[in-house]
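Missing here: one protein chain of the complex. Every other protein chain is in place.
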Amino acid sequence: MASIFSKSTDTYIRIGVLAAALGAGAAIALGFYLANPQVRETGYAPLQPVEYSHKLHAGDLGMDCRYCHSSVEQAAYAAIPATEVCMNCHVRVKGDSPLLQLVRESYATGQPIPWVKVHSLPDYVYFNHQAHVAAGVGCVSCHGRVDQMIVVKQVEPLSMAWCLDCHRNPAPKIRPADQVTNMAWQPDRDPVEIGRQIVESKGIAPPVNCSGCHR
Amino acid sequence: MSLVQISDSTPKPLETGRRYWRSLEELAGTPQFRRWVEREFPRGASELLSSSSRRTLLKLMAASFGLAGLVACRRPQEKILPLSKGVEHYIPGKPLYYATAMNLAGSVTGLVVEAHDGRPTKIEGNPRHPESLGACSAFAQASVLSLYDPDRSRVVLRQGRPSSWEEFARFAADHFRAEVLGRGSGLWLVAGSQPSPSYEAVRNHLLGRFPEARWVEFEPISREAMRRGAELAFDRRLETLYDFGKARLIVAFDADFLGVDSPGVRAIREFSRGRAVVSETDSMSRLYVAESRFSITGAMADHRFRIRSSEMANAVEALASALGLMPAHSGNFPWAAAVARDLAAHRGASLVLAGPGQPPEVHALVHLINEALGNFGHTVSFVAAERAPGEASFEELAAALASGRVQTLVVLDSNPVFAAPADFDFAANFSRAATTIHLGLEADETGSAATWHLPQAHYLESWGDLRTLDGTVSIQQPLIYPLYDGRTPAELLALLSGYKDQRAYDIVRNYWTARWPAQEAERRWRRALHDGLIEGTGAARLVPAVDRRRVLAAWRPRPAAGGIELVFYASPSVWDGRFANNGWLQEAPEPMTKLTWDNAALISPATAKKLGVTSGDVVLIEHEGRSAEAPVWILPGQTDDSIAVALGYGRTVCGRVGRRVGHNVYPLRTSRTAGFAVGVNVRPAGRRYRLVSAQDHHAMEGRPLVREATLRYWREHPDFAQHAVHVPELKSLYPEHQYTEGYQWGMAIDLNRCVGCNACILACQAENNIPIVGKREVARGREMHWLRVDRYFTGDEEAPEAVFQPVACMHCEKAPCENVCPVVATVHSPEGLNEMAYNRCVGTRYCSNNCPYKVRRFNFLDWHKGLEESQKLVFNPDVTVRMRGVMEKCTFCVQRIEEKRIQAKAEGRRPLRDGEILTACQQTCPAEAIVFGNINDPASRVALIKKQNRNYVMLEELNVRPRTSYLARIRNPNPELV
Partner (left out) sequence: MADLAIREPFELNAPLIEGRRSYSEITSDVARVVESRPPRFWYIALAVSGALTLVFFAVLTHLVRTGIGIWGNNQPVGWAWDITNFVFWIGIGHAGTLISAILFLFRQRWRTSINRAAEAMTIFAVMCAGIFPLLHTGRPWRAYWLFPVPNQDLVLWQNFRSPLMWDVFAVSTYFTVSLLFWYVGMIPDLATLRDRATTRLRQIVYGVLSLGWRGSARHWNHYEKAYLILAGLSTPLVLSVHSIVSFDFAVSILPGWHATIFPPYFVAGAIFSGFAMVIFLMIIARKVYRLEHLITMTHMDNMCKILLATGTIVGYAYAVEFFTAFFSGNPYERYVFVNRVTGPYAWAVWTMFACNVFAPQLFWFKMFRRNIAVMFAVSIIVNVGMWFERFNIIVTSLHRDFLPSSWGHFTPTIYDVLTFAGSVGLFLTLFLLFLRFLPVIAISEVKGVVPSPGQGKGGH
């Protein structure tokens, strides 16, 4: 009996198969794009309970990072400051600003301020600020120009590949100890050259094995 | 290898599962909890279930796929809650260390406790403390888990109903008045042994207010027999102190001084130093052990004599007469003469001791022997032991209770209803006292029967002071504010007696500062807190003379009693029952039997044949009309016709971990048979019971795993350890790693020092967040201990010798696990560590199959499922808590290595010092058997040890090049006796 497929069916089927293949390819590509930490992680800038501006404090007023994040040189964590620290100045400066309402309450009641975490690593990663600061890695290398951020935003992917880039070749990110907290460091010489000298003089050899970060 | 048969127990399916997680489900039947148990991935799963989020999900689906993807990818908001006001010395994320002390049945150990952000997580010994010397016991290691035990009693109970401290305070104020109690003739206080000056001061104040009140010290496992022995010998109440370090020759009669008969760690430390040998020319001490139960002390013995506890007195008598201290002895103890000669040859440097289970006369006779051998003042010394004013014996209390003369009974940190001698019917008479007040960590058998139960503060929550036997006093400082509103015994007594200070801190601080010149007080107080002990304390050592006539007069010859004897001993896991709810200890294998989650009636193979029973058969044990059941476990080396059974199991009113675990044999134990009962009647109950041993096979199959020799053989063949196995010229297909650079970590374990005390296992568990899996899973062979202590029997099945071998990951340079992992989850570090990246592991288990030492542990299930918040506080934040489905194993405590490395970098990138990094097992090891360090540095301790001729590598012929090596075991038998 008569065939039910016209000659052109072949062509349609071929085209269909081709289209399906392309579509699948595109979907996979999109998947990888979205899964890429560079895309997934960066740009996270949650609103904070207190409208605290790093631009104002660290930038315009030029306060040193370590004034608030005091434990950065002694501990794994760069501690978020206690309310006390805010009040050291704000009892005098803008003592009655409505923006500081929550801060004053916290200081009075002892209730902590629920800051929102911006830079967050998985539980199985053991990052240590002390080690990096001691080696001379600038704050800016991982946190970006915080001194220009009104609302702090994550600018680096903080992914394993990104970490390893620097651990395999630290020189470009290493600077003199006194410049670590300097956001706008512009040496007169080639910074990579300076970094290389420091790496040699300090004998910096960042771990690239698993237990360097995973324990 | 006649041992194969008896030990080859092939598991059969379990009977009704009393399994840890199963019993967890019994807890608070709250719906939240059940939901929590059921849900597999805590956070996410419930998210999708709640209706609101289902709506959001639909929204997302409505949106384009890619967008939904993006939204789904957004991370959940995490909060950081900094303190409102800073705290002195506190840096977030930096651990702090405090000195404190722990008391276990009157034996005190000084500790240094690590606290992370206000939570004590890890306990170490205090190097300054004479009873610790830097080490601590398995009990101390595990005590931190008890602190966070959610089953601890949380509220004051009156008649079992929730009440409050305020209500109790009101009650006490109107009850503890002269008008009510008069001179206190009806007031009795029972307390666990707590040697604490300030506490005693408060106690004496109370007893001063009620002069006729009686004070009773009750410990189910006590040194009372030894004190009585001293009283008999010296007509004075004295504590006997031994110095095992000075003793070149030790004779122990039924004394497990390396194990449960001295719960501290000093004995092990001193003994193992006496055993330490570097080269074959060194001398080492010699240990004779006469015992009924095969103890770890017996395993260390150079000569072990299997003698029933009930005949031990005759053995001591035989030795005494061989030394000419007593008329000639007829008993059949062929070794006595030789031992006597050996002792005589070591005058002043020998030590004879008897166990706390032996009667006072035996201890008195032992004093006589030691005096005659000139050991007093050298290896044996004494300190005075005071009685409390109006102190009465437990027997008197029982009598008073029975006759209804007790109106008010206060029980402090003790559980007499569970543990009292059976002949006193204490449990039955307990309620005859009108008012009973119980202060304890848990509402246990006593607490639930008392009119008032008061939650006690854990020692890590308490201020106080503790005195060691030799009088050294440590300040006990809290690591954390009481979690469950508990109070210390001193605080309760202060409340009852209206003592001038009410808070524990004031009580202890004012007690001491009052004794110091005012201008010095502050400094000395701070010093005491910092050092963990108070300078200038420490009682005078006495060297009294033995009243020979009294001793010999009290001595009556014992005819060798027939029949089967029953020997009671403290469980190395739950002690007298107080640690029953501590999962770490319950799961720690008993050193000799390797049994977990149970006690058993230990009998020799011959006795088993005689009784027609085998391991797992339940027997009914009867004595003087009392009876109890227990499952049999055949232990080679156990004395014939002697049954040993651990106390403290079979708790009925207990938390979810320890309830009805094991079998309770207190009902068989009377005031006269505290140590052992003779002539018990044993018959099979016709039931079987599943006992679970962490080691199914107990013979070495002729494989040179543990290598040992006698001192003489070693001197003749200095390199016997290396030549135990033929190692052909070995080549590897893979390129050789270069291990010449930088730090190269390695470990050496001295089998001549290890006494198998389990402290390392518990230390590892606490340091590395190792979960417990419960009896059923251990039966399946799924225990998670990264470090295990293998115990092998060698020689004759009836009278074998036993050896211990701690085994953890060997960190092979050519690790077989590494090249078979398909996802590179386990790889080698440049410093020779075999690393395990949990977050990369997919769990094929191939690495474990290919590990010749079988040290890898797999998370077959989610062992952390259903943990309560308080239980999470014990985790060490420096170590990942592993999820189910991933492999794990010993890391050489890499977190400690990295911590010190970072510290060294911060301190101007100085090199790491040898001994700066201690692994958890090494730090706590009382025997100093484990040494870790940089083998690349020829001057490091570990490198030097690995150069010794006793050094060997297990399974060397496999060419996997382990970084952990062992030092062969040396025994030092008496040539006369071999």
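Order of writing sets the chain letters: A and B. Residues in each chain are counted from 1.
Just so we're on the same page, contacts are C-beta pairs under 8 Å (C-beta built on N, C-alpha and C of every residue); 3 or more make two chains touch, one makes a residue touch a chain.
These figures come from a predicted structure and were not determined experimentally.
Colleague: Of the residues B:Val807, B:Cys890 or B:Leu967, which one touches the chain left out of the display?
Modeller: B:Val807
Colleague: For a quick check of understanding: of A:Ser141, A:Ser159, A:Asn182 or A:Gln197, which residue touches the chain that isn't displayed?
Modeller: Candidates A:Ser141, A:Ser159, A:Asn182 or A:Gln197; residue touching the omitted chain: A:Ser159.
Colleague: Touching the hidden chain in the complete assembly: which of B:Lys854, B:Lys872, B:Arg910 or B:Lys947 does that?
Modeller: Going through B:Lys854, B:Lys872, B:Arg910 or B:Lys947 one by one, B:Lys854 is the residue touching the chain not shown.
Colleague: Among the options B:Asp696, B:Glu716, B:Asp796 or B:Glu976, which residue touches the chain absent from this view?
Modeller: Reading the full complex, the residue touching the unseen chain is B:Asp696.
Colleague: Check the options B:Pro76, B:Gly612, B:Gly686 or B:Pro822 and report the residue that touches the missing chain.
Modeller: Result: among the candidates, B:Pro822 touches the missing chain.
Colleague: For chain A, which residues lie in contact with the unshown chain of the complex?
Modeller: 1, 3-5, 9-10, 13, 32, 35-37, 159-161, 164
Colleague: Could you pull out which residues of chain B are in touch with the chain that's been left out?
Modeller: So the residues of chain B touching the unseen chain are 10-11, 13, 40, 695-703, 705, 777, 780-783, 788, 790-792, 805, 807, 816, 819-824, 840-846, 848-850, 852-854, 856-862, 883-887, 955, 958, 960.
In the analysis below, only the chains that are shown with their structure count from here on.
Colleague: Could you grab the centroid distance between chain A and chain B? Build each centroid from C-alpha atoms only and quote it in angstrom.
Modeller: 46
Colleague: If we count contacts the way the header does, which residues on chain A are in touch with chain B in the complex?
Modeller: It is residues 30-31, 34, 40, 44, 46, 71, 73-77, 79-85, 106-107, 109-117, 120, 122-124, 126, 128, 130-131, 134-135, 202-203, 209-212, 214-215 of chain A that touch chain B.
Colleague: Considering the complex alone, what residue numbers of chain B touch chain A?
Modeller: 66, 69-70, 73, 75, 77-86, 91-94, 827-830, 833, 835-840, 878-881, 891, 894-895, 898, 902, 905-906, 909
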